[in-house]
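Of the protein chains in this complex, one is absent; all others appear in place.
Up next, chain A:
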Amino acid sequence: MEEKNVVKVGIADMNIVKVPDTIRTTGLGSCVGVVLYDETKKTAGLLHILLPDSSAGRQQIVNPAKYADTGVFALLEMLKQEGISPWRLKAKIAGGAQMFQLGPGDTMRIGPRNVESVKKELERLSIPLISEDTGGNNGRTIEFDPESCKLKIRTVNAGTTEI
């Protein structure tokens, strides 16, 4: 029996995994977890983005995994390095919650903006979005199994689901 490892992805980070291992990221709030996977090769990548748009950045060297508009492409490139054809890729996403109700003056809406930005990138790269669990006001921990291609989502107050 092969041993199963859980590959952990931190905040503003990404990684890839093959069967029988699974990949997970914890405590997504307004951040979005993006899974790109190839069903036939049973390989998946997971990205944990923090912000929608890298043009907001004022850094010289940018960590692409921090932003939706650079992260999805960077993960796709990482998968390509592993011999995965981009046209085989499908996506599942989770996160983008509104953790705090900051009143009517809250223009940040960072969670929904992260989700919008990820979707725009997926569309630009012609990666079909198969399912999503986004929005609301719950934190999420997610784990993807490239064998079943299911994304398990755990919350504190709203139970566990699978998409």
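We adopt the following convention: a contact is a pair of C-beta atoms (placed from the backbone, for glycine too) under 8 Å apart; a residue touches a chain by one contact, two chains touch by 3 or more; residues count from 1.
The definition used in the following text is that contacts and distances are computed from a predicted model.
A.B. asks: Missing chain's UniProt protein name, "Chemotaxis protein CheC", "ABC transporter permease", "Simple sugar transport system ATP-binding protein" or "Competence protein ComF"?
C.D. replies: Matching the unshown chain against "Chemotaxis protein CheC", "ABC transporter permease", "Simple sugar transport system ATP-binding protein" or "Competence protein ComF" yields "Chemotaxis protein CheC".
A.B. asks: So which of A:M14, A:L51 or A:V118 would be touching the chain we can't see?
C.D. replies: A:L51
A.B. asks: Identify the residue among A:V17, A:V34, A:L47 or A:A97 that touches the chain left out of the display.
C.D. replies: Of all options in A:V17, A:V34, A:L47 or A:A97, contact with the hidden chain holds for A:A97.
A.B. asks: Among A:Q81, A:S126 or A:N157, single out the residue that touches the unshown chain.
C.D. replies: Considering the complete complex, A:N157 is the one touching the chain left out.
A.B. asks: So that we can see where the missing chain sits, which residues of chain A does it touch?
C.D. replies: Touch set of chain A with respect to the missing chain: 10-13, 26-31, 50-51, 56-59, 63, 66, 97, 99-103, 108, 110, 137-141, 156-157.
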